[in-house]
Each structure stands twice: as structure tokens, then as C-alpha cells.
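The block that comes next holds subunit A.
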Amino acid sequence: MSPPDTSLSREEPDLALELAGVHAYLGESHILQGVSLRVPRHRVTVLLGRNGVGKTTTMRAILGLVRRTGRITFAGADIAGEETHDIVARGIGYVPEDRDVFHGLTVGENLRLAVRRGGQPRHDLVFELFPELKKRTKHLAGTLSGGQQQMLSLARGLLNDNELLLVDEPTKGLAPVVVREVVEVLERAAGQTTVLMVEQNLAVARRLADHIAVMVDGAVVLREPAGRLAEDDGAVRAYLSVGSAVSGASS
Partner candidate 1 sequence: ASGSSGGGSDTVKVGVISSQTGTYSVQSADFRDGLEAGLNYLTKGTNTVDGHKIEVTYANDTGQAPVGIAKAKAMIASGAKFLTGITDSSIAIPVAQQAVQNNIIYLPGGSASYQLTGVNPLVFGNANKNGSQIFQKLLGGGDLSKKKLAYVGQDYAYGQDTYTSLKVPLEQVHVTSTKHLLPMSTTNFTAVAAQIKAEKPDYIYSSWAGAGTDQLFAALRAQGVFDTSQFIGYLITRNTYASIGQALGPKGVENALFSLYYYPGFSGNAEEKFLMTWAAQHKHQVEYDDPTGWNAAAMIVHAIQAGGTDDTKKMAASLDDYTWTSPQGEVTMRAADHAELTPQFAVKLAKGAGDTWTPQLVKAYTSKEMATAVTDPIKR
Partner candidate 2 sequence: MLRTESAALGVEELSLVIDGAQILRDVTLGVATGELVAVIGPNGAGKTSLLNVVSGTLRATSGRVMLHEQDVTSAGPARRARLGLGRTFQTSYLFLGLTVLENVRLARQAKEQRFRGLWRAPGSSAAALGPIREHLARVGLDGVRHDLAGSLSHGDRRKLELALMLASESTIVLLDEPMAGVNSEDLPSLMELIRDVQRDTDATIVMVEHHIDVVMELAHRVAVMHHGSLLAFDTPANVVTNATVRDAYLGEPL
């Protein structure tokens, strides 16, 4: 397994979220093999990596949706032992990669479920961002198009003002014009909340990231300010292409 890079940890600003030596298992396979990651408060950290390295699993581990060991600190508290719903109730918004909208519920009901006890939902914001959803509140979410479902999923994540946003490939399946809007919203959001996101669209990553972390085979192997990604992403590409899977034409 790869060592958590302690090198940067000294001049680290205050952290919103910290993972130390997190291991996760799915069925019999050992998926996360000692993930260590620091997520600075009110910054956007982008998690990069090939398909299947464990990006999503990392997010699910944070939320306690997979069997995991190791230390996970959120806002000063160790949440590794907590129930998912308690962790989320601490102020986390989650946008899963495969949308996971409730097909049998209407758009309105989907949003109603997302409303956090105590907080005041920002319907205006999400409806302004995705006017389509307002039109469709009475329709079953299952009848929405792929992109519309992605919108609904994002809306659920943005509805409450959260301490931390976990967004897994938020722009997947969205029309470019919508992607742009989403990016802007996340940018604005990053002002008051911490964002940890997985993104395959390098343009989006480049635009949003304050920090990037690269995963290979269930471990974080590189974490650094996004600057270098902006200048030349060669270095990052180097990491990304570790154990390149697809032979395709190149073979």
C-alpha cells in the first residue's frame, strides 16, 4: 500500500475532513487499501483516478455506506463509527455518481425527502438553477431524462446549506450549457462550504479545483495544490496513466 504523503501536512490550513489509513471492503474484495486524505475547509478538492480505483468507494466510506476501518474526522469529530444518517445529519450533501433518484416518487417528493430537519431548504436556488425541475414537480422522477435526473440529484445535494458537499461526477450527462451553470454554482458554494468531488471532465476539474488528489488502486498517491494541473497536467497525466487499462487501438 502507498504511504499517506505527510510532506504537505505541515503547512495545511484547517481541515474540514481527514481520512487516515481507511480500508474498505466490498463482498470479499479489499477495495480501499489505506486511503489517507486531507480536505481543507471551504476549498474544492478534486479526486482524480482511473475507473475502478476506488473514488466512489472513498466517498461511500466517508458516509459509512461501506464496511470500513481507519480514522475519519469530520469537523473535529471522529465519525468512523457513526451511522450514515447521523454522519449526514452533521451537514453533508451527497450527490451519488449514478444519480440514485427515487424513480417511484415524484420530483417534489424527492426534494421533500432531501429537506434536512431544522435547516431551511433553498428551493429558490435549485429551481433557479434547474427550472425544468419546477415544471416537473408532480411527475415521477423515473420519467425524467438522464440529465434531468442528474439535475434532481444535484438539487438534492444543494438543497440544504451543508458543511461538506460530496459530489461524484456531478456534470456527467449534462448538456454543456448546464455544466457551465453547475460549475458556477459549485464555485459560489465553495465560498461557504467544503467540496470534495470526483470529476472526469478535466476542464471542469481545472476550473474548480483548489487541490487535487490522485487515486491509484485504492490509495491516494498524490495530493497537491491544483496549480500544476492548470499549468501542465502532464505530471498528473503521468499518475493517471499508471497501469493504463485500455489497450484499444494503442495495442
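Please note the rule applied: a residue touches a chain if its C-beta (ideal position, glycine included) is under 8 Å from a C-beta of that chain, and two chains touch if they have at least 3 such contacts; residues count from 1.
How were these candidates chosen? In short, all candidates are chains of the complex that A comes from, given by their letters.
The shown structure was predicted, so the numbers you read here are calculated from the model rather than taken from an experiment.
Q: Pick the candidate touching subunit A in this complex: 1 or 2?
A: Only one option touches subunit A, namely 2.
Q: Sort out for me which residues of subunit A touch candidate 2 in the complex.
A: Those residues of subunit A that touch candidate 2 are 26-27, 29, 49-52, 56, 97-99, 132, 143-148, 150-151, 169, 172-180, 183, 200-204, 207, 237, 240-241, 244-251.
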